[in-house]
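Dropping the structure in here first, questions after.
The complex appears here minus one protein chain, its other protein chains still in place.
Now for chain A:
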């Protein structure tokens, strides 16, 4: 019976969602040649189905406008295919969207269903509405995150041409991207272990190029700081939500007091209860806006800065390979053995390294531009929203005070 509480088959119509999404999607050139968005989404028991909608004038596609249905695993498959592609080693791969996680929300709704008998009908309805709103908010966020990923890919001059991406957008059958089997998962695990060990190695070697040396130092520190800020902002916003919940309960009890009281206080209590109902809603909005403009921003740049670090790592690996190839060539020349082979290897490594370096430089510059623009937009919007809510709150409080003082 708790199933009926869960928002089965929730659809988010296009216009509603547009207000919410693209919080971090700033400065992305959306030109007519390729426009991608998620026009619809369906939340089912254990999965979310995204309707990916594409508008394109590119000849690669059979039609100018089309839609397919994709699930989260298919996004991950696409992301991983970029990461594994050597050609893209010199680019910041747009971070994969996080897995939709409704577990916490579902659990809360379930608990509410179980406790239905122990509270009044009004309380139950109120709490149910709030939990449903929370569920909806999480849902909207996950849609937005998946959309941002696709938009970033579509905006990238090279990635937008990727074949897998086109298949992802166009192929209207299930991609049958089975979840990674055990062997592959294990390989991934080892790859990550090697990467982190290497990361330490690479980080230790001072780069000849000032630009990259600076970027390395910067990104290592920045990433850690963003991680910390992200966690702290989450905690702050959670406390804010808890306080808003308390005000909700206070409003309810004041209402009961107002209906029961035999003195003049009854009107007083009812008025204050009404006030707190309204201010509580505002406080909840403040927490939600902070979540959107601050916490989500930080979370996103946590992932982006990791992707940038990954790029630096790949360049670092290429540099190591290049240096090793140089050493091998010197050795070969000294021994006068396999010189041609060594020369070829060295040339390949050199080209690879230079190619990565060139695109990496641009990528990192773009990253900074995007970052600054995103922070600017969101900080301005955060301040504007905080002001709007504080003014709203103030107005409510002052008008209520006016009424209450006038009564005495």
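Definition applied: contacts are C-beta pairs under 8 Å (C-beta built on N, C-alpha and C of every residue); 3 or more make two chains touch, one makes a residue touch a chain; residues count from 1.
The working rule: contacts and distances are computed from a predicted model.
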Problem set entry | Record-based protein name (UniProt) of the chain missing from this complex, from "Beta-hexosaminidase", "AP complex mu/sigma subunit domain-containing protein", "Calcineurin-like EF-hand protein 2" or "Sorting nexin-2" | "Sorting nexin-2"
Exercise. Of A:243, A:270, A:328 or A:350, which sits in contact with the chain we cannot see?
Worked result: A:243
Exercise. Per the definition of touch given earlier, which of A:65, A:122, A:174 or A:221 contacts the omitted chain?
Worked result: A:221
Problem set entry | Residue of A:35, A:110, A:164 or A:229 touching the missing chain in the full complex | A:229
Exercise. Of the residues in chain A, which ones touch the absent chain?
Worked result: 214, 218, 221-222, 225-226, 228-229, 232-233, 235-236, 238-240, 242-243, 246-247, 249-250, 253-254, 256-257, 260-265, 268, 272, 275, 279, 368, 371-372, 375-376, 379-380, 382-384, 386-387, 390-391, 393-394, 397-398, 400-401, 404-405, 408
